[in-house]
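A single protein chain has been removed from this complex, and every other one stays in its place.
Moving on to chain A:
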Amino acid sequence: MQSDVIIIGGGLVGMALALALDAHGLTSTVVDAADLDATLAPGFDGRASAIASAPARMLRAIGLGQVLDDHGCAINQIRVTDGLSPLHLHFDARTEGAAADPLGYMLENRLLRVALMAAAKPAKNVSVFAPARVADIKREATGATVTLADGTALRAPLVIAADGRRSSVREGAGIRVSSWRYPQTAIVTMIGHERPHDSIAFELFYPTGPFAILPLTGVPQAPNRSAIVWSIENEDAPGYTKLGPRALAAEIDKRIGGFLGKIELIAPSSSYPLGFHHAETYSAERLLLIGDAAHGIHPIAGQGLNMGLRDVAALAQVLVESARLGLDLGAPAVLARYSAWRRFDNSMVAGVTDALNRLFALKGRGPALVRRLGLAGVERIAPLKARFMAEARGETGDLPALLHGELV
């Protein structure tokens, strides 16, 4: 079976790439080890993600606007504070020129996955093999062949690894990663609360790590709902994760400080060790890495999935433009253009995110004062604030057409 690309990994990023290519008439074969239909069941993944406004525009351009309209909660404001200090940094989409566009959306990962699968099934240029195990990947000068465990042979000029943080395709290609662990664990859950969130995302920095309250759309059982991403120190993690729902809710309530009224846990909590990783190169012969297979950062600024979606937008543009020039889609010049485009941007986001986390983790009154004055300073310096806003929206750097909401 022949296609323009073979995408290993049918998660959010891999499937978004298949659909972005489909919108331009390029064919892809998606292979995933998991039964993708089973991952659509409620409760599989209690996580939600922030989708910045530029990647959201891409999702609309490739036909996924409905899920944002139906289930995405617009983030109209972001409020950043050092703990519960009254000095804060405040981003408001409505004070900007392009008032209509929110800063981003909060969306449950599961619902985005459902929408991607629903769009992929009827898509003319997308073939999905899942659950399917990759037995062998052969990358040669004139093309690549992926052989599945059942003997099916897939051929394409290019293989794309979208198989996540522990990418076996990346490992198989011998691409090394720089990585480290933060001494932090993220506790992720959902709360229902008494007062409305007014579409505001709150980022409270505590010395143990950031505490984020991210607005979600209401459901009948919980008309006011938010996602919680709480970073705690590793040594405290076993204690917190053993807490029952009520005790954990009480701990969360202490951090929120009561401004949302009474709260209750409305989803099971899960915990994730936090780390940073960046592949030393995004390309090898007839192979490119995207999404978590290429990079993973601290969730402090909610940029992880957005980096992956920006990879998708840039790669789709590179492949579509190359196809229209009759180029071999696995040619080194094509691969180099994607790598150069994404590597700088991803390195910047990764560096700033890491620095933010380290700055806010410093203990003592001195660093706290610097942070508080820093936040208040950014608040007062308009160009600096505009720059942070653009970063939150995902609008910095040389933007691919899809991030403007346009097809290539």
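Rule of thumb we're sticking to: contacts are C-beta pairs under 8 Å (C-beta built on N, C-alpha and C of every residue); 3 or more make two chains touch, one makes a residue touch a chain; residues count from 1.
Assume contacts and distances are computed from a predicted model.
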item	value
Protein name as given in UniProt for the chain not displayed, "Iron ABC transporter permease", "Probable peptidoglycan glycosyltransferase FtsW", "Electron transfer flavoprotein subunit beta" or "Ubiquinone biosynthesis O-methyltransferase"	"Ubiquinone biosynthesis O-methyltransferase"
Hidden-chain contact residue, picked from the options A:122, A:151, A:244 or A:326	A:326
Residues of chain A (touch criterion as defined above) contacting the omitted chain	25, 141-143, 322-328, 331-334, 337, 408
